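Apart from one protein chain that is not included, each protein chain of the complex appears where it belongs.
Letters A, B and C mark the chains in the order given here, with residues in each chain numbered from 1 onward.
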Amino acid sequence: MTVAAQFEIEYLQYLGPDGKPVAELPQAFRDPATLLPLFKQMLYVRTFDTKSIALQRTGKLGTYAACLGHEATHVGIGASMRPEDVFAPSYREYGAQFMRGVRPREVLLYWGGDERGNDFQGPKNDYPWCVPISTQCLMASGAALSFKLRKQDRVAVACCGDGGSSKTDFYAALNSAGAYSLPLVLCVINNGWAISVPRAAQTGAQTLAQKGIAGGLHCLQVDGNDLVAVLEAMRRATLRARNGEGGSVIEFMTYRLHDHTTADDARRYRGEDEVKAAWTREPMLRLRQYLTDAKLWDEAQEKAWLEECGRLVDIEINAYLETKVQPVEAMFDYLYGDPPPDLLAQRAAAIALDKAALEKRNG
Amino acid sequence: MTVAAQFEIEYLQYLGPDGKPVAELPQAFRDPATLLPLFKQMLYVRTFDTKSIALQRTGKLGTYAACLGHEATHVGIGASMRPEDVFAPSYREYGAQFMRGVRPREVLLYWGGDERGNDFQGPKNDYPWCVPISTQCLMASGAALSFKLRKQDRVAVACCGDGGSSKTDFYAALNSAGAYSLPLVLCVINNGWAISVPRAAQTGAQTLAQKGIAGGLHCLQVDGNDLVAVLEAMRRATLRARNGEGGSVIEFMTYRLHDHTTADDARRYRGEDEVKAAWTREPMLRLRQYLTDAKLWDEAQEKAWLEECGRLVDIEINAYLETKVQPVEAMFDYLYGDPPPDLLAQRAAAIALDKAALEKRNG
Amino acid sequence: MAEQASTATPITLIEAITQALAYEMRNDPAVLVLGEDVGVNGGVFRATAGLSATFGPERVLDTPLDETTIAGLTVGMASQGMKPVAEAQFDGFMYPMVDFIVCHAARMRYRTRGRLTCPMVLRVPWGGGIRAPEHHSEANESIFTNVPGLRVVLPSSPARAYGLLLAAIRDPDPVIFMEPKRIYRQYKELVPDDGEALPLDVCYVLRDGSDITLVTWGAQVKETLEAADALAKDGISAEVIDVATLTPLDFPTIAESVAKTGRCVIVHEAAKTAGFGAEIAARLAEECMYDLVAPVERVTGYDTHIPLFRLEMKYLPSVDKIVAAVKRAMAHA
Partner (left out) sequence: MAEQASTATPITLIEAITQALAYEMRNDPAVLVLGEDVGVNGGVFRATAGLSATFGPERVLDTPLDETTIAGLTVGMASQGMKPVAEAQFDGFMYPMVDFIVCHAARMRYRTRGRLTCPMVLRVPWGGGIRAPEHHSEANESIFTNVPGLRVVLPSSPARAYGLLLAAIRDPDPVIFMEPKRIYRQYKELVPDDGEALPLDVCYVLRDGSDITLVTWGAQVKETLEAADALAKDGISAEVIDVATLTPLDFPTIAESVAKTGRCVIVHEAAKTAGFGAEIAARLAEECMYDLVAPVERVTGYDTHIPLFRLEMKYLPSVDKIVAAVKRAMAHA
């Protein structure tokens, strides 16, 4: 038999679900102290997530996509990027975005029905949340192409889900990244479900990582609940990107512990057992154990930090709740850099109508 | 290192460019006599191709996409299908289509600007020529899905080019074929060029066959100038499909010996040397030699058969040239099964206009 | 739920959709449903609730998450003798389907001179007003209205949803079936599960009037009828037409009304410029000029994207906007 090509996909895991190392930790992350701030960040993210869900349940937020269970993957990705890199999220990677300077109030504004949530005060070039699945991956490929053409030492990182890895835009992203050898890292966050559709129904591929083979990319599958594995995978991929070795597809194996969004009811389509089992593998548990074993963390510290997180998140929530609705003209003011006359006339009419309505209401 | 997955892509070649076997021929094609009718068909296709180009050059045909150099791949694919299977061509696989009963006059009508060329009198369920690249692959996947759902023992076979394998629709086809485990054979005919863009610029993948890995499909790379390799690859893939083992991606390595179409001038973008080298590997040469060595073919036979081919093709050309232009109402009559009143009014107006113009012209 | 299909309780528009799907799946084995989350989950709006349980997963297919895939598989199946009813989960996710709809669905019959056809339906929850996230609120019917070979249908009541969906599935050609999600559960009405389809190229006169014709479709039918009520109090008699089948358009029904009233206001939630209202106004300018005593008006979404939900109601046509336009028209004699 003549062989035309051969491939092998590596799997990375360092911390087992019980917090014990299952392999020698990579050099860069061998000192547990480097992990501590990220663990704290994961706790902060979970606090934010919990409070956001509560906010939605009390009618103070629109539909919200929780990130429960994804904290290690999200925070690890964010931690692996440089400020000048560009991040292209889907819609639940708050952990990564906070690391890049997106403010929680911006997240809330977006899910609260206000476009200003996308006007990040921190990472000015990062992409906004992206509702059309996986289109962010291809835009990120375009961003990476622009870096390469301008010889900028920058990497584009995009996230999508297991469902998103079926989307043609995801394939277009990896195809183009391969064709142009781009500094692109495609992070496939496999949380087992795309709303109600299980991973197995998305594709006949054994791993989602292997999709990268289709474009000649570097492929890795990692335990996405293991922060160390996430960091190591991202380290390798961003290094390759910076060295001109091209793009990567990384599959992060994690689990969506919450409903798809607050508009969803996962009990319709998935069993309790599966969720229960997933809770034993969730990312906080093992990292807390590992840091506790390393004498870097204890219950008291956790309690204090969670209180601090609550306080910090509440500041953001209040800032969100206090943000006034945009004036009616906001729907006209960001459409064109050079707005056409007809639009300006509509704008004026809308303002007049709004004023009249207000006056009517006020008697 | 923990390995998540491993893959190997097999390469098939049986007849070398010189017509000598390079490996033991597969059982099914060991008797050279089985190859003879297909060789004759390849010669017929080349005759048709040559005459079609001439027809275009003399203004009797519109833009025409030649198939020079692809004969083994095309004829081999067509020969491997059953009548009840469905074929989804791109736009140059005449060799496959003739095997399925498409008439040369239909090919000419299509390129001659007449929709009736797609109204195949032979394979009633085959797809028409498909100009939007690779969309036929995804339609074929839908056809395969319909076979599977209705438990029909039928296979869908689609062809696209090396360029076409970059198209998102191609990826969607392989993704869906994998997800539903469909009886689909995706034939990627790698002729080195997509108009002016070389294969290397399409993707970073070492082979195009490996794209199938992204969907968990069976992958093969074959020498597309070697009819035996083509037949064997198709035999394996269609067998898998019929056995419920799912879809395949086969990469056929061949070469586009002609310009992309008659509207193209390949000298603008590719060197003479490459073309010259390709002529030494073209499919007729080796098969002729092999059959000659097997005492099944000689120059006299070839001469006689080519004459017969010329005669047969001329009948088709004449039938094409004699086909009257459709009446003006033809542009209305196949739009809706149940045409709406406004359209019927436009139809009547168009007929009246046409009649008036004719009368004016005739004095 | 499919099982309740034949009971005689009033149902909502979304239940009427389910009822029609279930009816036709029982009636015709070639009919199947596909889309994201349409299976066990029953669709994000519950349009396919119960169908998987009743008809099995082979007739209610969850697809991989890719709209190109849904469109392509649908065209592939339809051209091989099945009658697929595909779902786009939301209006804003329909764009990747445009290529297959325009290049293949709308052309299959034409291209092959009738040898292959494409009897498919694409169902799409359509329009704004439900406080949903981005791309869940778009009124994008005019992407398809200039494409020959398609039918674009947009029902606005449970009964019309039922009858028109049956008609759409039975039609031998591709139908884009847009469902005004804002009124999915607005009210219930009795919709006998009798399998009776409605004609596909007919506009519905919902209210008779003599002073002005209000032409609308989709969720805006609600505001338009409310506006007509309000106007009646002011002594203005408005005729209300639900276009329901945008293309091919039943213009004669509109023309007949305008011949009577002499005035016309067109209401739709899509952006104004080149929205489908333009076509109706154009036909009026071509064919009814001598009937018109007042300029035509369009009350529509502004020429900008529908904002996120904090502002969306200010974008949409409202009763006030419609009433104001009618009053302007009534000032002409």
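Keep this in mind: a contact is a pair of C-beta atoms (placed from the backbone, for glycine too) under 8 Å apart; a residue touches a chain by one contact, two chains touch by 3 or more.
Quick caveat, the model's predicted, so the values are computed rather than measured.
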In the full complex, displayed partners of the excluded chain: A, B, C
Residue in contact with the excluded chain [from B:Thr47, B:Gln97 or B:Gln202]: B:Gln202
Residue in contact with the excluded chain [from C:Arg111, C:Arg160, C:Lys222 or C:Arg310]: C:Arg111
Of C:Gly81, C:Gly114, C:Pro148 or C:Pro172, the residue in touch with the unshown chain: C:Pro148
Missing-partner contacts on chain B, residue numbers: 62-63, 110-115, 129, 131-133, 161, 163-164, 166-168, 194-197, 201-203, 263-264, 268-269, 325-326, 328, 330-332, 335, 342-343, 346, 350, 353-354, 357
In chain C, positions touching the absent partner: 68, 92, 95-96, 98-99, 102-103, 106-107, 110-111, 134-135, 140, 142-143, 145-149, 247-249, 270-271, 273-282, 284-287, 289-290, 292, 294-298, 303-305
For chain A, the residues touching the chain missing from this view: 86, 115-116, 118-120, 124-125, 127-128, 132, 135, 138-147, 149-150, 168-169, 172-173, 175-176, 179, 334-338, 340-343
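FYI, only the chains that are shown with their structure count from here on.
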Chain B and chain C: spacing of chain centres that average the CA atoms, whole Å: 40
Mean-CA-position distance for chain B and chain A (Å): 43
Inter-centroid spacing, chain C versus chain A (mean Cα positions, whole Å): 35
Where chain C touches two or more other chains, by residue: 64, 66, 68-69
Per-residue overlap in chain B, given as positions that touch at least 2 other chains: 168-169, 172, 175, 179
